[in-house]
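FYI, not all chains are in this one, though none of them got moved.
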Amino acid sequence: MNFAKTARNEKSQLTGVSPNPAWEKLMGPHGFTKEHNMPRSHAFALYDQLVVDRAFGGRFENKYGWGDLARAGGNFNIWDVLVDKYPGEPHKAFKPGTAAAANPVCGELQDRRPILDWAYLGDPEPKAKWSRTSKVVDFVKDTKHSLNCIFCHDPHGAQPRIIRDGLIQALTRPEKDTLWHKDPKAGKVDVKELGQRGFTRKIAILDKYDSKLQCGQCHVEYNCNPGTDPTTGKPVTMSDQRTNHFPLKNVNDLAQHYRDLKFRDFKHAITGAMLWKAQHPDVEVYYGSVHDKEGVMCHTCHMPKEKDKKTGKTFTSHWQTSPKEYVKEACLGCHKTWSGEQAKYTVDSLKNRYQGKLRKSEYWLTRMIDKFEEAKNLGVDEATLNVVREKHYEAHVHWEFWTASTARTPHNPKLADESINKGMVISQDAIKILDDAMAKKRTLAVAAPAPAPAAAPK
Amino acid sequence: MNFAKTARNEKSQLTGVSPNPAWEKLMGPHGFTKEHNMPRSHAFALYDQLVVDRAFGGRFENKYGWGDLARAGGNFNIWDVLVDKYPGEPHKAFKPGTAAAANPVCGELQDRRPILDWAYLGDPEPKAKWSRTSKVVDFVKDTKHSLNCIFCHDPHGAQPRIIRDGLIQALTRPEKDTLWHKDPKAGKVDVKELGQRGFTRKIAILDKYDSKLQCGQCHVEYNCNPGTDPTTGKPVTMSDQRTNHFPLKNVNDLAQHYRDLKFRDFKHAITGAMLWKAQHPDVEVYYGSVHDKEGVMCHTCHMPKEKDKKTGKTFTSHWQTSPKEYVKEACLGCHKTWSGEQAKYTVDSLKNRYQGKLRKSEYWLTRMIDKFEEAKNLGVDEATLNVVREKHYEAHVHWEFWTASTARTPHNPKLADESINKGMVISQDAIKILDDAMAKKRTLAVAAPAPAPAAAPK
């Protein structure tokens, strides 16, 4: 257990990745404004998802109170420690400041048990116990703990595999447009269709370990919630396959991808722009980076080899946490001239630079939103406002992608740099459009009313 | 001396408890916007109160300069290190950026000496040397150092006691409405009226140690300054007993308490709402918490028992600082399955969560204030603005209470959660009222002037 990664550590703290007041203004009224925490160990993924204020409206509480945050180690059945305070009640927000935004597609909710009871993409099937449209409270009560061996290892043999259906769909879609399709060194993927239980399931066997795909079952941007079709304004409900969807694309292609998919997550509270909420696009950041080009994959640094002290045998660690915790194993094997201090120095330098860039990005997005509100109140026409709303969407993608990614820092500083700067330029363009429109409006306002008082005296 | 708690550590730093720009906007023009520091050891309480920019306008300085901040230990006569730079001058602000907001009721100013020269509640009495209306500069020159043994221990016997008059008044008021009155486990309080010196004084002997009352002589919300009667708009001066008043109530009852008392501390610079300034409502946070229900009191964790190394005798430590500094003695005696790391992890987790909640609360309060200013400038009617001012007061209580409390974190996370969220909802309600009023105003503005230019030409 890493005691430095505290539980329920709000990202919108001023020392956090997405500090307020920007976070609240930029993301309102999305559920993530209710509670949005720094991640801690994988072992807590399911537990944390059940207690977070935005997911189940305050329904689930720790039986032993807040003090149980100190439970060391994550190898536990969540139902040994959690209690449903509102049994029988529908899925809703029970307390002020909470939201009920969970659904069965959420990656964190998918543990070992439901996989055999879940058809491909979660389509509702008579013989499948669970689907995208299942009642999420019942669904989670059928889960026990977070991710499992079978996510990456086939239980019947030694083969590396992937099982997340949204990813398998992305890898097999006719457009062949994912980062994996464009990767010259990508391994082969053998998709197997299974139907023994009376409904289609799919798994994909890999010809070799490819952690970009294996970790990419969760550490990517994916869509896992209902939303809106921006071309019609109509809801996209959980019965639609778009609510379980993986783009697996570069940040520069994401805005267009969701335009083509006709999907947006939420409507911005102030501008009314139809916006996107990122998950954790980590693998997408990594594709094309210096490390990637050198053949390094996720497991190289996050699951370094180590020697068993007793037997002397080498094995693959499954720590799966920050390499900063074991720099020697993770960095110094390749960076042979470095000391551990030098490795950490590089990571911290990159982090400080990008935190700074994100704060700049937030300045320009925030100013654009403030100007929008002013322009709307001044009566600037809807056509102009719609142009700005689309710019808001694009600028937002180039910011939110990086606050959401847990891999933003040393994975691909060049891409981060380009993307965050691009977003700032888009915000600045939008501000200019608004300023020009308002200046015109104000000139007209001054010109028009002038004659009126003159006419009055008579 | 705890060297981690630096002197004059501004709370409105961005890493602080009440970061700017929110603090300045939310609290202006209250004196605490001049300087507002994280507390350090009890021993410095009086010294820090004399040099802080908001209290004596820059009158008192350290004889040895800023370097004397490094003086280790607090067992000193303040007049050995402080000098009055403006002797003979009236109590006022001598420098830009300072205020002269001290008065004889301030808890920090009351040390051992004046207690015998101070009538009950500080009422002016011919034979009492000092009163609420005394000149505060003269008064402080009659003090020497911070809190004393006699605050909690009767010098004539072994009895635990309390001496702070405002608290004694609260415990004996006919309404019987304090948290102590409602506490089923509360100890007995025997108030003794003393009058040997020709004026009434009161002390209260306790039947057993009750640190909720003993620490609650200072670590509570109390009123210790002049203000305004919100029903008449007239000043409440130091000659009024309301300037030495302890509510001792839950955060949810505070807004109403001060309504009933007809007292408010200051008028907000932007909205003009009559607002409250909290002291440090720590004991109020604690009543009803999980620890409280288990019979734990302030001293259990802040003054744990320890063994004298030489004699082997057990005694009560009087460190009175954060249990994080001595987790073993303070936490692990009860939390027997925890390690020290686990205890700290829990405290830090709670802290991170509440810091995040407070930043959200500030976002909504700030937006409400900005909207108010806009609405007022747009000519929204006073009736609507007054409704919002009262909501401002209520939302403010549910924020300021928690930034002011030094015990906000592990003492009662449930209450903090409920209260801060409640405040946010009130701010959001107020924003809706303002938005609706402004939308109506703007619609009328567009509708009304239209005919004018048309009429002009002829």
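Structural remarks
The chains carry the letters A and B, assigned in the order they are written, with residues numbered from 1 in each.
Just so it is clear, a residue touches a chain if its C-beta (ideal position, glycine included) is under 8 Å from a C-beta of that chain, and two chains touch if they have at least 3 such contacts.
The shown structure was predicted, so the numbers you read here are calculated from the model rather than taken from an experiment.
Every protein chain here shares one sequence; 2 sit in place, and the complete assembly counts 3 copies in total.
Criterion: only the chains that are shown with their structure count from here on.
Spacing of subunit A relative to subunit B, judged by their CA centroids, is 41 angstrom. Of all the residues in subunit A, the ones that touch subunit B in their complex are 3, 6-16, 19-21, 24-25, 33, 35, 65-67, 69-72, 95-98, 377, 379, 448-449, 451-452, 454-455. The touching residues of subunit B, counted against subunit A in their complex, run 14-15, 19, 22, 290, 335, 338-339, 341-346, 348-350, 352-353, 355-357, 359-360, 362-364, 366-367, 410, 413-414, 417-418, 420-422, 424-425, 438, 442, 446, 449, 452-453, 455-458.
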